[in-house]
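Note that one protein chain is taken out, while the other chains of the complex remain in position.
So that you can tell them apart, the chains are marked A and B in the order they are listed, and the count of residues begins at 1 in each.
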Amino acid sequence: MAAQTSYQPPKRYQSRHLPFGDRRDAPFYGKHILSVKQFSREDLTYIFEVAHEMREMVMRVGSFDLLKGKILANLFYEPSTRTASSFIAAMQRLGGSVIAINEVRYSSVAKGESLPDTIRTLEAYADVIVLRHPQKGSAALAAKYARKPIINAGDGTGEHPTQALLDLFTIQEELGQVDGLTVTLLGDLKYGRTVHSLARLLSMYRVKLHYVSPPELRMPREIVEEIAQAGIPQEEHVHLDDVLADTDVLYVTRVQKERFDDPEAYERVKDFYIITPEVMARAKDRMILMHPFPRVYEITLDVDEDPRAAYFRQMEYGLYVRMALLAMVLGKA
Amino acid sequence: MAAQTSYQPPKRYQSRHLPFGDRRDAPFYGKHILSVKQFSREDLTYIFEVAHEMREMVMRVGSFDLLKGKILANLFYEPSTRTASSFIAAMQRLGGSVIAINEVRYSSVAKGESLPDTIRTLEAYADVIVLRHPQKGSAALAAKYARKPIINAGDGTGEHPTQALLDLFTIQEELGQVDGLTVTLLGDLKYGRTVHSLARLLSMYRVKLHYVSPPELRMPREIVEEIAQAGIPQEEHVHLDDVLADTDVLYVTRVQKERFDDPEAYERVKDFYIITPEVMARAKDRMILMHPFPRVYEITLDVDEDPRAAYFRQMEYGLYVRMALLAMVLGKA
Partner (left out) sequence: MAAQTSYQPPKRYQSRHLPFGDRRDAPFYGKHILSVKQFSREDLTYIFEVAHEMREMVMRVGSFDLLKGKILANLFYEPSTRTASSFIAAMQRLGGSVIAINEVRYSSVAKGESLPDTIRTLEAYADVIVLRHPQKGSAALAAKYARKPIINAGDGTGEHPTQALLDLFTIQEELGQVDGLTVTLLGDLKYGRTVHSLARLLSMYRVKLHYVSPPELRMPREIVEEIAQAGIPQEEHVHLDDVLADTDVLYVTRVQKERFDDPEAYERVKDFYIITPEVMARAKDRMILMHPFPRVYEITLDVDEDPRAAYFRQMEYGLYVRMALLAMVLGKA
């Protein structure tokens, strides 16, 4: 729709705005990270190799200057201390800087600015944009307009791909591999965005999946079908003890009272989905317990000292995965 | 009013608090940036030279350590994601650090602290202070008490000098010069702080100014008179088509319904002040379209791809102007 015109903007601006991929060979260079569906198993292997290197470097030197001089715009339309802090730390441990924007409700958006305009503003200042937004599809919309890489840090009922990647990376780092494992997803499997994305990623490996939930909160049929097509064995259960002895990875999410129409239905089932030392005593010696956090009552505090409780380490793995993604989209890994 | 006393504070504090200008030769070193009225045309030439160098450096290396170790306190009493982010990025691209303060309404100010005390607190920690404050005159008040440079990032109905500077710098960088151009200011010229400041700056160049607005929103008489005294030809119009074919720079601001006492008056005129591809088709081939942003409906999205649409580049020029100002007041340019 551009009008016919002889006007040419000053030279350098044009070259700067060429698509990223045209300029360098690094995989993911200039790419957006929007959905777990964009990754092949090879991609995952590569991301986790880089993330593992990040982990080694952080253990050895804490921080290093791989992204010195680069700026991340951390654009959070809804609060998430954990995810925001993780991206900030990831950028800082790579020597980069962060523009942290948590005030969006008070800003130009409140004055009626569209997401694309906000994104195009921020890419005038920053080299990469991390976006958390309450609306499904917002990350894809941002990416459509952006000339700098967008990383989706959660788009409402849509996806939160870096969470799924860090979950999978945790399994690989803690247990040495993903193939051959039995993974049990527990709790609210109907509304839990994290378990949907994790199940999808796991379907690229040779795993066995158990879904343990109240009948009201079963895994959605479309996800079960999608994973069945990948040839992954899946079983649904109501009671954890049916599968606990067999489980290598127990991934817990909270069963919330508000999800039940009938309060009595909630009362009947809730205790089946709370992890205590007694439950852990019936689990394998070599297994890990995961949780996307925040945790409220669904894992009791006295489980924390169990070496199989991997949920605090899980956050540290998240740091390494996000360091890897930032380095990759900026062409430095 | 100081009491007679033999007490002398420890030595170094005294020397540190000498007026900035006494210590270095760099122009603007230690100076406050409060108003467009403080600049001569020579000053503007110098600022734009430095800003152009900043642009070259960012294009070539992204960031560099000119202000490494320096700290900017970015003190925003009202939210402005765009301006705040621009200053943060400017400081970071020069290797400096930022204390971002966006929460003023909840802070010691809420406890009754005066602006001068807040400023003197922050200058104990930082090397330069950027201030956004809803009250006209607040930046000058801050500067009166400050020993470190204050940069006015908008003081209510007062001024927003860095916006005016970036507007002018955009014209110069995009069209190669300012002298000889015909600049058309469109929309709400009565309440638009940015067009007032820009018109004042332009009056230092050999330009021709067109003001296109509804009768209710004409350029204030005192500004017209001020600019007339500078010998600048000015024309007022209601319809853009009267001057479009002749325009080198079209600067658009929004005509807001709330500005009209009579809703019908608004309905009658509003469409005259909306830029579409059809409007752009009647504009010169070599011209630029500017907007201070945020933009709502006054420039339609299908204009964005027109190479003459300079408003996203305008933000990038803002980054370079702010880098230049920060470096200058800190004695590094």
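Rule of thumb we're sticking to: a contact is a pair of C-beta atoms (placed from the backbone, for glycine too) under 8 Å apart; a residue touches a chain by one contact, two chains touch by 3 or more.
Since this is a predicted model, take the numbers as computed values, not measurements.
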Task: Hidden-chain contact residue, picked from the options A:L115, A:M287 or A:L330 - done: A:M287
- [ ] With the full complex in mind, choose from B:P10, B:G176 or B:P263 the residue touching the hidden chain.
- [x] B:P10
TODO: Identify the residues of chain B touching the omitted chain, counting contacts across the whole complex.
DONE: 1-10, 12-13, 16, 68-71, 73, 97, 99-101, 103-104, 106-113, 116-118, 120-122, 124-127
Task: Absent chain, residues of chain A that touch it - done: 55, 59, 61-64, 79-82, 85-86, 88-89, 92-93, 95, 100, 102, 173-174, 277, 280-281, 283, 285-288, 293-296, 301-303, 305-308, 310, 312-313, 315-316, 318-319
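We adopt the following convention: only the chains that are shown with their structure count from here on.
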Task: Where chain A and chain B are represented by their mean Cα positions, the distance between them in whole Å - done: 39
